[in-house]
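Note that this complex is displayed minus one protein chain, with the remaining chains in position.
And now, chain A:
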Amino acid sequence: MTAQEIRLCGLLLQEHFGEVVEKVGTHLLQRGAQNLRTIVQETNLSVNLVKKCLCVLVQHGACCFTSGRKGPGSPTEYRACSDRILRVLRYPRYIYTAKTLYGDTGELIIEELLQRGHMTMSGTVKTVADRLTQNMEEGHSMDYREVSSAFSKLVETHFLQRCPPVGGAGTSGTTAPAAAPAAAATPAAAVSVAPPTPESFPECYSVPHVSLIGRGKRQLVPENGEDQRNAKRAKMDTETHGDEGIYWQVNFERFHQHFRDQAIISAVANKLDQTSSEIVRTILRMSEVTTSATAACTKPLSANEVFRSLPASYNIPRHILDQYLTLLVDDPMEFVGKTGESGGGMFVVNLHRALANLARATVESIVQERFGSRSARIFRLLLRKRHLEQKQVEDFAMIPAKEAKDMLYTLLSHNLVQLQEIPKTPDFAPSRTFYLYTVNQLPTARMLLQNCYKTVANLIERRLFETKENKRLLEKSQRIEAILASLQASGAEPEQLSEVEEMISAPEKQQLDVLKLHVNKLDSAENQVDETIFILESYVSSTSTS
């Protein structure tokens, strides 16, 4: 937990949950696990407000609670999860991925779940069906069954998972009667102090039987059908669908696996060609379910198996496949490895090696864009040769001594290159010491990751500043839009409408356009920095598990 991460988390919380939640959240991030009393005392907020904030944080999984850490009967402690808060940055990507994989229905399911933190299946299906119906033409509506099947598909592919049931040691005494239905559905967890992972429950990916029949409802025009709708909704709310107490959340790990696979596939496609990327895609798809999230490489597959699973449309004959596989194994990026000779050769995808290589490429390209291609040459040289003296760097990089020195020192001062002293005698006399330059990939990646967090925080800050500067103008345009909408609803004449529209003068309009352009650019930049963050984060986390 670094200062940059806390700053970014604070900004994200503020933007999505308001200032009060941000205060409680950053407090928890800075102080670690704390109980309710301490939080109330140290934040100077009212008890009810703190409670509300904690509810919001827990609802969104940004905060977990354990009880009885200091012995049975000790108060419940709350701990903020910075990882989960930083995921907010990636929400658009999750939603977009769901759209590409499962269409509009999948998109809306993921969107609803991300907005609400966690929901029951019946609740999600109903809301999504209603929203889809809203967007359809008059007379059409979305069937609940269709949405349910999309939901089940998302669960089958592990993109959604059940929220782990609450099974704390301290709370079990008081909550036993209330939690009984939940405990019956999912076998009670072994009482442990460590927070349970969702995957540790056997029914994590089993869809309960949900009795949901009907179609999405269109929001009726307020005037005529108001009372009717209220009555209907009240009736609907009291209905039970057989899945009460079973809540679902988005499985971020699964999404990350998908992003990682896509990154590997596109890297292969860029490095070699389309066909080889399709082969890698096939191998990854075959081992999708059998490989655990943290495995260093996929389960070995024989060339025969790969051949049989290749989609017929690719038209790759067997001997060509063998050639491609040899080519992939020989490639210096080492995406694909060979583990045995049986069955025409056993092949794996080296997931961690691939992540390391992707991260290296990212770091290299950052150096190239920041310091120019000649500095990047020195950087790559050091990566390959590990330790080099200054003289050697100048010679190998084929750059004039003076310039090379300058570049090397610039890289050194930005901490991208490290200096290692090796004295010949114990007195570290400079004349009898080797000065070796080297690049450590992991610390460099960590540092760049922190820089990325800082970048995003700065982008958000800048966007807030821009909107604050033009607050009056934004409010005015909002007001005019509201007036326009109400006028249109009441069927006003076009002259009246244009008159209202002219309330915003031309320079003001221009200023609004400029503002919109800036905000869009900043938002887009946030999205794209997050792609770099993803690569670096997965590389750093892969080194900690292997």
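Just so we're on the same page, contacts are C-beta pairs under 8 Å (C-beta built on N, C-alpha and C of every residue); 3 or more make two chains touch, one makes a residue touch a chain; residues count from 1.
Convention: contacts and distances are computed from a predicted model.
*Asks:* Looking at UniProt, which of "SKP1-like protein", "Carbonic anhydrase", "Autophagy-related protein 101" or "RNA polymerase III subunit G" names the chain we cannot see?
*Replies:* The chain we cannot see is, by its UniProt record, "RNA polymerase III subunit G".
*Asks:* Determine which one of A:M398, A:L419, A:L442 or A:A482 touches the chain that has been left out.
*Replies:* A:A482
*Asks:* Can you tell me which of A:Y205, A:F307, A:F371 or A:F396 touches the chain that was removed from the display?
*Replies:* That would be A:F371, which touches the missing chain.
*Asks:* Which listed residue (A:P332, A:P430, A:G491 or A:P507) would be found touching the missing chain in the intact complex?
*Replies:* That would be A:P430, which touches the missing chain.
*Asks:* When the complex is taken as a whole, what residues of chain A touch the one chain not shown?
*Replies:* Its contact residues with the unshown chain are 15-21, 36, 48-49, 51-56, 58-60, 65, 67, 75-76, 91-93, 95-96, 99, 111, 114-118, 163, 166, 171, 174-175, 178-179, 181-182, 222-223, 226-227, 230, 233, 245, 247, 369-372, 390-391, 401-402, 405-406, 409, 429-431, 435, 475, 478-479, 482, 520-521, 523-528.
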